[in-house]
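The other protein chains are all here in position, but one chain of the complex has been omitted.
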Amino acid sequence: MVELMRRRGLPWLLLLAALAAPFLMSGYDLNLLARFMAMAILSLGLVLLWGHGGILSLGQGLFFGLGGYAIAMHMKLADLPGGSLPDFMVWTGRTALPGWWAPFASPAFALLAVLLLPALAGALFAWSMVRRRIGGTYFAIITQALALAFATFLISRQEVTGGFNGLTGFQSLFGWQLADQKVGRGLYWLTLALLCLGFIGIRALLASRFGTLLGAMRDGENRMRFLGYDPAPYRMVAFGIAAFLAGLSGALFTLHAGVISPAMVGVVPSIEMVILVAVGGRMSPAGAIFGTIAVCYARDFISSSFPDLWLYLLGALFIAVVTLLPGGLAGLVRQRRA
Amino acid sequence: MTTATADLLLAVDGVTVDYSGFKALDGFSLTLGRRETRVVIGPNGAGKSTLCDCIIGRVRPSAGRILLRGEDITQKPEHAIVGAGICRKFQAPGVLAALSVAQNLALAARRDRRWWKALGTGMSAAEQETVAAVLAEIDLAGRREVLAGTLSHGEKQWLEIGMVVATGAELLLLDEPTAGMGPAETSRTAALIRRLAQSRSVLVIDHDMRFVEELGAQVTVMHQGRFLFQGGIADVRADAQVAQVYLGSHR
Partner (left out) sequence: MEGLVLPQLFNGLSVASLYLLAALGLALSFGLMRVINMAHGEMLMLGGYLAFLTLSLVPGTGGILLAVPVAFVGAALMGALIQLTLVRRLLARPLDTLIATWGVSLILQQAARDLFGAVGVEVRAPDWLAGSVQLGSMAFPTARLFILLATLLVLGALALLFRTTRAGLHIRAVNQDRAMAAMLGINVGRVELMMFALGTGIAGLAGVMLALLGPVTPTVGQSYIVPAFLVVVLGGVGSIQGTTIAALMLGLVSAVAQIFVDVSVAQLLLLLFVILFLQVRPQGVITTSSRALDG
């Protein structure tokens, strides 16, 4: 009976605690939690793509960055008095706004860009790969090159991207002052709501025939092909969904962190996104959320207290998880229950 | 034994497969009628599996054509060939170990394989009917919810035959369906194939002569990628040329 209560009750208890968090935590701690929840949205996409689809993306930072930069560009423009240029453009000596910046002044365009751009870019890229049956290690390596090229491009085009420092110094979003505590709480609840929606959506997708087929194509690609299925569109859609969630995650993260920069989208952060999921359990949406938040807290704590130690620990974590705990924490829980 | 054009289902027409100098198939031709069962035999390296590979589009021939109901399918994508009505059972059972027996059959039984149609759960009435019928046919109805990975080797072979049947294919390619089976299981498999063959065309590859005899079908003998002989099993046994290249080498 207690066991049943614990199993059934725990998720609801956690949700209740998460809902109440703004009243229990300091503004700083709440902001931290909100960032980690935003990251967890990206992790949900990797559960679908990597855990169930068997497709490892080492380039999720690209889609995270597309979402983040889209909302950041909007906020940079919205904060400006009409006709003037964002601060970093002035510093680098630009005299006019680049044409592709202009539409981001519209909130509707920026929102659409956050929701559509990463998903479409992801689907397009994935299609070019899966239609030629490029998968496995090759696919992973090419996505890593994608993250590298994106970050390098951002750094080198300082006058239009903010360069190494990225975009920062936002005042308001859609007219709400970000410094206002109420706005901070609202954004936290929004992030929580989107995380819950993502969780429910991914669980439903995994429980549907789509999830079964995706897993079957991972385990028996040729058998599925010769049962009449073409894996390419399924994989493209899975990648597109993961890219969509990464873009959403990037936009929310940018709102909470108040900055988006190449250091958050390149090769290193992209592969760290994978380890967040691996720790919690690549097959389990709940595990991925838990793992993401736990590792993010650990990083925050250890890397501020013992910065040199953190990279050794992170390296050891990468090795330990795949060799000792391939199912992640969720796999461990499942084993103990069984 | 020629078949009238109207009854012709499959025509392999002068197909050559060249693995950088080594010809796995060398101008090979074969026709198969509707509801005809054919057994293809030949010594190792005769090109039997490559023939299957060509028909299902896994290997593209460098010369020749493959026609299904008169339509050229030589360059069609694999999934389109299955859609046109050909499905193959591989030598090593390729069942999906992590799914139940019923789930394996359900995947095969789906006619509409477009991704957005997969967003729902459950099976349509027609699919349920197919799955139930196939389960009865392959005699695994009692193991419906068992994970396919936990089946015995023989059961896996039957399940994969069932999956191929569940696609609704008009032509079944069965590549060594009795590989790894004992005599009792082999006989059951032969009986299963004879039942299935009543309403479809079946192309069987095997070299277990007792099994081939039990199937009681026409036999095509291949040798070094080429056609060697065709006839009943008795004729095959009596033919000196066949004895030399095939049966002789088995002794």
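Structure notes:
Each chain gets a letter, A and B, in the order it is written, and its residues are counted from 1.
One rule holds in what follows: a contact is a pair of C-beta atoms (placed from the backbone, for glycine too) under 8 Å apart; a residue touches a chain by one contact, two chains touch by 3 or more.
The shown structure was predicted, so the numbers you read here are calculated from the model rather than taken from an experiment.
Taking the complete complex into account, A:L146 is the one of A:A123, A:L146, A:I241 or A:A288 that touches the chain left out.
Only one of the listed residues, A:W91, A:Y138 or A:Y297, touches the absent chain: A:Y138.
By the touch definition given at the top, chain A reaches the unshown chain through residues 50, 54, 56, 58, 128-129, 132-134, 136-138, 140-142, 144-146, 148-149, 152-153, 155-157, 222, 267, 271, 274-275, 278, 308, 311-312, 314-319, 321-323, 326.
In the analysis below, only the chains that are shown with their structure count from here on.
With each centre defined as the average position of its C-alpha atoms, the distance from chain A to chain B rounds to 46 Å. Interface residues of chain A, counted against chain B in their complex, comprise 205, 207-210, 212-213, 215-216, 219-220, 222-230, 233-234, 237.
Within the complex, the chain B residues that touch chain A are 56, 58, 77-79, 82-83, 87-88, 90, 94-99, 103, 107-108, 110, 113-115, 118-121, 163, 167.
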